[in-house]
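With one protein chain held back, the other chains of the complex are shown just where they sit.
Showing chain A:
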Amino acid sequence: MENRKLIKIATAGSVDDGKSTLIGRLLYDTGSLTSDKLEAIERNSKQRGYDYLDFSLATDGLVAEREQGITIDVAHIYFNTDKTNFIVADTPGHVEYTRNMVTGASTSQVAIILIDARKGVIEQTYRHFFISNLLRLSHVVVAVNKMDLVDYDEEVYLKIKSDFEELVAKSDFTTDQITFIPISALKGENVSQKSDLMNWYIGNTLLDHLEVLEPADLQESSAARFPVQFVIRPKTEAYHDFRGFAGKVYGGNLKKGDSITVLPSLTTSKIKAIHFFEKEVEEAAIGSSITITLEDEVNVSRGDTIVKNSDLPKSEKSISATICQVNAKPLKVGDKYTLQHGVNRVLAKVESIQGRIHTDFSGEEASDQLKLNDIGQVTFKLSKAIHFDSYKQNKSTGSFILIDEGSYDTVSVGFIN
């Protein structure tokens, strides 16, 4: 793969705000819609009696979605420009599918929150902005869409911008993380081409803006963490005594010779070698899937975490976290779940629910349960200590999922305080 910059984006905003249309338009404008896909869109738009191309058909791939004209589940879309590779998670706007928005945004660095110019800032806008804030995305683009339906009126745009800025002030975002752009996804105004109909807007087009973003992943500045996924024992003649620990590097780089501690056993050793396939490397950067060997015969198994001696994570049997409920079955005090933290699993019991958080940043209310799409503060008791950082410090070691013991479904996602 060529070394283009990779930017991961999620769309957000209320139902029918034009998220899928915008992504279809971006695909079209960047020449990423191949002729067969474009023909299918043309054919379908005509069949439906539209006098325009319905670009949402480029991403709404399920029969049920096309029938109802809404997005139900996340579509992952790929396109590139000369400078940048983009992965877009096109998420649903419907309240019922908020969990799918959380899912799509969890792997993204940037959110594009769409607002229908006629409707302004509404409940789903706050909710999705709240989730972007909770997930600590690196940038939010507020695209005020359907400007064609309000005569490209600057006043309408400015009113929405100032309403939204009130939300920004209540969040953890700084103003330079937020950008406002007035667009028409349907007509392609300010998407990849500067609009002549909105000369009052002096900023970049959406595509130009996305290309110049330099999203910083939060975890890049914290301490190195190496959760062990798999122990590699070749048991062949050439590698008779080889015992390698395979996993992915989070938080900070790992180097040959680093003094390390294995958790939970607290045994210490040094990194003997770092292997990537047939070669050995001195140092592995964040995000590498590598295999390491240690100087000493240490007992390490899946679920253990290898860290540098200088930077130990927290180890506790009781944790507090912000929970987002992604399953129809509510979370209640006393419930038991499997808690999966990275690649490690322990049992968890819900000790207390502090309350349900209002997603308009107006505080929380008491509640003894969290229902589908609710967000709340929860304390858990664990069967064994886990070794974690706060989500603010490290997204990977600061998050977990809860798995229902009956259905085995993923029912909640947690962000550790």
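Keep in mind that, in the parts below, contacts are C-beta pairs under 8 Å (C-beta built on N, C-alpha and C of every residue); 3 or more make two chains touch, one makes a residue touch a chain; residues count from 1.
Assume contacts and distances are computed from a predicted model.
UniProt records the chain missing from this view under the protein name "Sulfate adenylyltransferase subunit 2", selected from "Lactate utilization protein C", "Sulfate adenylyltransferase subunit 2", "Protocatechuate 3,4-dioxygenase subunit beta" or "sn-glycerol-3-phosphate ABC transporter ATP-binding protein UgpC".
Here the missing chain is touched by one residue of A:K46, A:H76, A:R118 or A:K384, and it is A:H76. Among A:A40, A:V95, A:L158 or A:V298, only A:A40 touches the chain that is left out of the view. Within the whole complex, the absent chain has one touching residue among A:G203, A:G257 or A:G287, and that is A:G287. Only one of A:R118, A:R233 or A:K317 touches the chain withheld from this view, namely A:R233. Taking the complete complex into account, residues 1-2, 6, 34-37, 40, 44, 58-64, 66, 72-78, 87, 99-100, 102-103, 106-107, 229-230, 232-236, 238-239, 242, 244, 246-248, 253, 274-285, 287-291, 302, 326, 338, 340, 342-343, 395-396, 399-401, 403, 408-410, 413 of chain A touch the chain not shown.
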